[in-house]
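Sharing a structure, written as structure tokens. Questions coming.
Moving on, here comes chain A:
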Amino acid sequence: MPQALLIRGGRVIDPASRLDARVDILIENGRIAQIGDGLKAKNAEVFDAAGCVVTPGFIDIHTHLREPGREDKETIATGAQAAAAGGFTAVCAMPNTTPVNDSASTTRFIVETAKREAIVRVYPIGAITRGSKGEELSEYADLKSAGCIAISDDGRPVQNARVMRRALEYARTFGLPVIDHCEDLDLSKGGAMNEGAVSVAMGIPSAPHVSETIMVERDVLLAEFTGSHVHIAHISTARAVDAVRRGKARGVRVTAEATPHHLTLTDEAVRAHDYDPVTKMNPPLRSEEDRQAVIAGLIDGTIDAIATDHAPHTTEEKICEFDCAAFGIVGLETAFALCHDGLVKTGLLDLTRLVQLLTLGPARALGLPGGTLEKGQPADITIFDPAEVRTVKPESFRGKSRNSPFVSRTLTGWPVVTIVDGGVVFRSK
Partner candidate 1 sequence: MKAAASRHAKASRETRVLDGRSLGAAIASMAKAIKADQKEAASISIVGIQSRGVPLAARLAIALGSSTGKKVDVGSLDITLYRDDLSTVGTRPVLKSTNIPFSIDGRTVILVDDVLFTGRTIRAALDELVDFGRPSRIALAVLIDRGHRELPIQADYVGKAVRTHRGDMVDVRLVEIDGKDEVVLVKR
Partner candidate 2 sequence: MTGWTQKHLLGIEPLSVEEITLILDTAVQMREIMERPIKKVPTLRGRTVVNLFMEASTRTRASFEMAERILSADSLSIQAAGSSVSKGESLLDTVKNLEAMTPDVIVVRHSSAGAANFLARCSNSRIVNAGDGAHEHPTQALLDAFTLRQSKGRIAGLKIAIVGDVLHSRVARSNIHLLTKMGADVTLCAPPTLLPQEFSSLATLSWRIDEAIEGADVVMMLRLQQERMTSAFISTMREYHAQYGLTLARLKRAKSDVVVLHPGPMNRGVEIASEVADSKASLILDQVTNGVAVRMAVLYLLLGGGRE
């Protein structure tokens, strides 16, 4: 890492300070030293950011790094590579590893491995219940002191309302947000995709949208009842967005995130891809009405962050019959381009709001550091080219897995440089 790095001539957007101007940023000793016009520095590496946009480093609050246990799909090291290639300077690692991260020792393993091998920041998320079985609470104090920044049983809901209530109450002591994967397992049983005209025509077993909505409504009420903070993972239905909106309006401590694929695809994609399980994930791709409502939630602030739910899988688990395939797609490396191309370029979302949803929004939602460009803070910075046109080629993914429905899509707007602690961790050619 050089002593100084000068980012010159880029359009700097920092939602926290409402900055949107063509200014320079000087980084020294890993921190932001100055932000201003016509900066000069001795012995500084100069990066010409003309034509590019410079923002705080993106933060992904929902990633599956698969290590420990499924290093065949992804490791902390490769997941971090993928993150950096997507412009992310920090990721939050979900605990559904093998073993589940429900103990301080597993958390410490993740933290230490990340320190050694990850080129971006890795914040572990601990499990809400032991083994994520939904029955007994994990040791939140230990998890927090080992480094967990939130708790979740992601992959599964906390089906039992009594357990969810206790988790919310207990987590409050430690200031840990409770992230819920909202799905009523009885309603969604056997479902491989969203229940609707497409699933009926294709004969694929399906889960109705109410299976998500019911749990979101429940969680909002429980958060209100306990006074605790609940964060809704990967929100995907219109009625769930509405539940969060109403909750926020009456002061409930609820936040929510949405994924790039739910913002840009519907269940029609399953038909368009002819039963290819690259279109299979949980929550599933929904109807156009749902998709529009999620976008509206992004615009009016009901949804606080865009999060990838990056879920790597081996080819064996995705090249098979639809209902046998694993749920999930990778997303770190295509997230920004998809959102920029599908939402900003089409005029649905303005660029500043997109930046906020990837930086300040996620940071505030989970109480994480970063998400801003502030003098004296560690220099986590993302630089992207809003005009770059590129086709998604899985062979060039830096992550280990290739399960993406966006293969061969041509998108506009790509990250070009990712900087963590003042050091360049990704540079596209």
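Candidate entries met the following condition: all candidates are chains of the complex that A comes from, given by their letters.
The rule is simple: a residue touches a chain if its C-beta (ideal position, glycine included) is under 8 Å from a C-beta of that chain, and two chains touch if they have at least 3 such contacts; residues count from 1.
Predicted, not measured: the structure shown is a model, and the values here were computed from it.
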item: Complex partner of chain A (touching, any copy) among 1 or 2; value: 2
item: Residues on chain A engaged by candidate 2 in the complex (per definition of touch); value: 196-197, 200-205, 274-276, 316, 319-324
